[in-house]
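One chain of protein is taken out of this complex; the other chains stay put.
Coming up: chain A.
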């Protein structure tokens, strides 16, 4: 209830309230002047805006466009996103849609060529002559993967050759994005590059955090909101927070690790989301708890939850690693596991038993499902069959591939690789709940 009330005025909940100018004055003015050149002085332009994830690129562009639109000059913005418009066909369709938003549905029926022609016709004249066009290509690097880069080529070429004013802004986290352009595309690009950085000083980082939490006096349409006693108190509590050393220390930690604003928002939001009628003000203890919830090494946690048998198998694999052997299959691991269990007479006393192969195989497959081990593609087994090899590599590029592969070979023999460092294993063994001393010994000592 409370956050829905705050959403009108609190930036962390409502990104459109964020004023990103504070730390980015220079960058915004650069972007702004480029846009103004196109919109007001009818000059065409192209530029890349580069910066790490969450550094505020999209927000900066948005704000610059907002500022221009307040000057009452006509212009049209076309937003494309490389994640959504994954080929030239869909990009063109989207451009067409955004250009004549009146007759939206129909344009999508056009063919590739028709859409292109339509686009060019709109650009070249007709009733729209002169309306400056601003293209924003978010995730710019993904557009370079379109076959032949036709879209990029067309746009950059138009920027150079058309009388109609237009600007193309690419947004990307890749510093080497220009190098992804084909030669003929590259030669048409202005090579103007604007870098965006997250705040460099902790002080400005703190200021961003404070701005994000404090409720403002404007809503997202920039209308003034009346101040209420609750809002005044709320901001007073925020001020107190920033005087608390533990709060500042935790923010400092986040700053030293990440620095970008998205990650700052990530740790602040739980505290805000937890507000309710019973506790209407931000609470340090909730902040501390939610930060602690996030400070985990997931791999080690995953190992702590596996069964003792699975842990023993991992330790058996570690024995191989210690000998410099990095590829093994289930048979080899089970053999080593048997050796371990047989090595020390005290096994019987410790209540551990040697599990049958089939039970161990089930455990082994569970480790695969958790992606603690990974089947090796080549496996050394697909010797002469290019078909098989090709298909298996397609599957594994897709990411998953945790199955003990292929109909081609008994799963016991598929070679796998352990995706854990020996030091990880040692740490996990030491933390494993109720670990029998014997297993702890195996896990931490090279035998």
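A few remarks follow.
Methods note: a contact is a pair of C-beta atoms (placed from the backbone, for glycine too) under 8 Å apart; a residue touches a chain by one contact, two chains touch by 3 or more; residues count from 1.
By definition in this document, contacts and distances are computed from a predicted model.
Considering only "Prenyltransferase alpha-alpha toroid domain-containing protein", "Ras-related protein RABC1", "Origin recognition complex subunit 5" or "Trm112p-domain-containing protein", the record for the omitted chain gives "Origin recognition complex subunit 5", by its UniProt protein name. Of the listed residues A:305, A:322 or A:421, the one in contact with the hidden chain in the full complex is A:305.
Considering the whole complex, the residue from A:197, A:242, A:281 or A:413 that touches the absent chain is A:413.
Considering A:274, A:321 or A:440, the position touching the chain not shown turns out to be A:274 (whole complex).
On the side of chain A, touch with the chain left out of the figure occurs at residues 1-4, 7, 13-14, 52-54, 58, 81-86, 90, 93-94, 139, 141-142, 173-174, 262-263, 266, 269-270, 273-276, 286, 290, 293-294, 296, 298-299, 301-302, 304-310, 320, 325, 328-329, 331-332, 335-336, 352-353, 355-356, 358-359, 362-363, 369-371, 381-387, 398-400, 402, 407-410, 412-413, 433.
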